[in-house]
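As structure tokens, the structure follows; a few thoughts come after it.
Excluded from the complex is one protein chain; the other protein chains are retained at their positions.
Up next is subunit A:
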Amino acid sequence: MRGGSLWQLGQSITRRLAQSDKKVVSRRYFASGADLKKTALYDFHVAHGGKMVPFAGWSMPIQYKDSIIDSTVNCRQNGSLFDVAHMCGLSLKGKDCVPFLETLVVADVAGLAPGTGSLTVFTNEKGGAIDDSVITKVTDEHIYLVVNAGCRDKDLAHIEEHMKAFKSKGGDVSWHIHDERSLLALQGPLAAPVLQHLTKEDLSKLYFGQFQILDINGSTCFLTRTGYTGEDGFEISVPSENAVDLAKAILEKSEGKVRLTGLGARDSLRLEAGLCLYGNDMEQHISPVEAGLTWAIGKRRRAEGGFLGADVILQQLKDGPTIRRVGFFSSGPPARSHSEVHDESGNKIGEITSGGFSPNLKKNIAMGYVKSGQHKTGTKVKILVRGKPYEGSITKMPFVATKYYKPS
């Protein structure tokens, strides 16, 4: 084992997961436990056997007593409860909050029906991604959004800077950062039946992407039918003082079938679902078009632009991007971030940005970028792992079929 330090191994695990803000991770690498922030569920995790690791400035459970593989399989068979309170939830309010947000993201926010949301991308002037985010139009004067923990400081500074400029021109927008709330994610086939026990609202009427403010287990929660696993499920924003009770209630109602699940399994699940991890599969220099998120750019926005980097992105939509995000299967050791992808003749055609062993498919899966033209499904490639080439092929994503709850 490298260097005689398994603590370093734990850190390398964290590095792989926490690339979202490299600056933050390198600071935290040498931080003592006292520097890390704790969620409302910290003691609860420790009491349940959580192995705590630093992640984006927080002390988070990477796994519990069950292995990452077992945990990942259990999510799709039964269900998982994740503490994602490290992520940053905020509300934008005011008469002009919709046009304001539209200057910063690619979504057709105006076109969203109240109570619906979508995945979107915050772009920079070069058309690259600052962060990805799930935004929800609660009403025409209230937008609720969640951004990545590792991008919190960067995103809030970005939003604040633009908000100041917008307001100085007479725009009516303000924000509230929901540090008084904790976000929990409940995912898997048992998510809806279990959560239904804890609320009077009929969850069968809440479809994928929809949002509701309602009473769950005695407290007022923001509920979004969304997630990061490809399974049916919810993200629940609960007042932090009620977070432990809600977590306990969910676990009890499921009679142990829904398990507390950590970041290790969360990464395996999102990879199986073909979802980007900001910092790995999406970065400042990668556009949403290159990342395969053209669907997230509203139709009206493709015609009108009006977001940062629109000129670059609209040009890519016309000409096609020069690189594209694709999925890979491979033999041998799992392909990891930064592994080179070669064509069959040995020419470099791309790079892996995320990869690992899929517990549900029991094979290696990866995602990365290749030159346009080389991106067709079925293309045979060679992936270099530790200097040796291994056979691989390009495949569509998601790797595991998604089960989003949509109207039939």
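Rule of thumb we're sticking to: contacts are C-beta pairs under 8 Å (C-beta built on N, C-alpha and C of every residue); 3 or more make two chains touch, one makes a residue touch a chain; residues count from 1.
As a convention for this text, contacts and distances are computed from a predicted model.
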**Message:** Name the omitted chain as UniProt records it, choosing among "Glycosylphosphatidylinositol anchor attachment 1 protein", "Glucosidase 2 subunit beta", "Centromere protein M" or "Glycine cleavage system H protein".
**Reply:** "Glycine cleavage system H protein"
**Message:** So one chain is hidden, and I want to know which residue out of A:Gly188, A:Gly264 or A:Gly368 touches that hidden chain in the complete assembly.
**Reply:** A:Gly264
**Fill in**
Of the candidates A:Thr39, A:Gln63, A:Ser237 or A:Asn360, the residue in contact with the absent chain is A:Gln63
**Message:** Considering the complete complex, identify which of A:Trp175, A:Tyr207 or A:Phe357 is in touch with the unshown chain.
**Reply:** A:Phe357
**Option touching the unshown chain, where A:Gly115, A:Gly171, A:Pro239 or A:Pro333 are the choices** = A:Pro333
**Prompt:** Which subunit A residues would touch the chain omitted from the figure, given the whole complex?
**Reply:** 1-7, 9-10, 12-13, 16-17, 33, 62-63, 65-69, 264, 267-268, 332-334, 336, 356-357, 359, 386
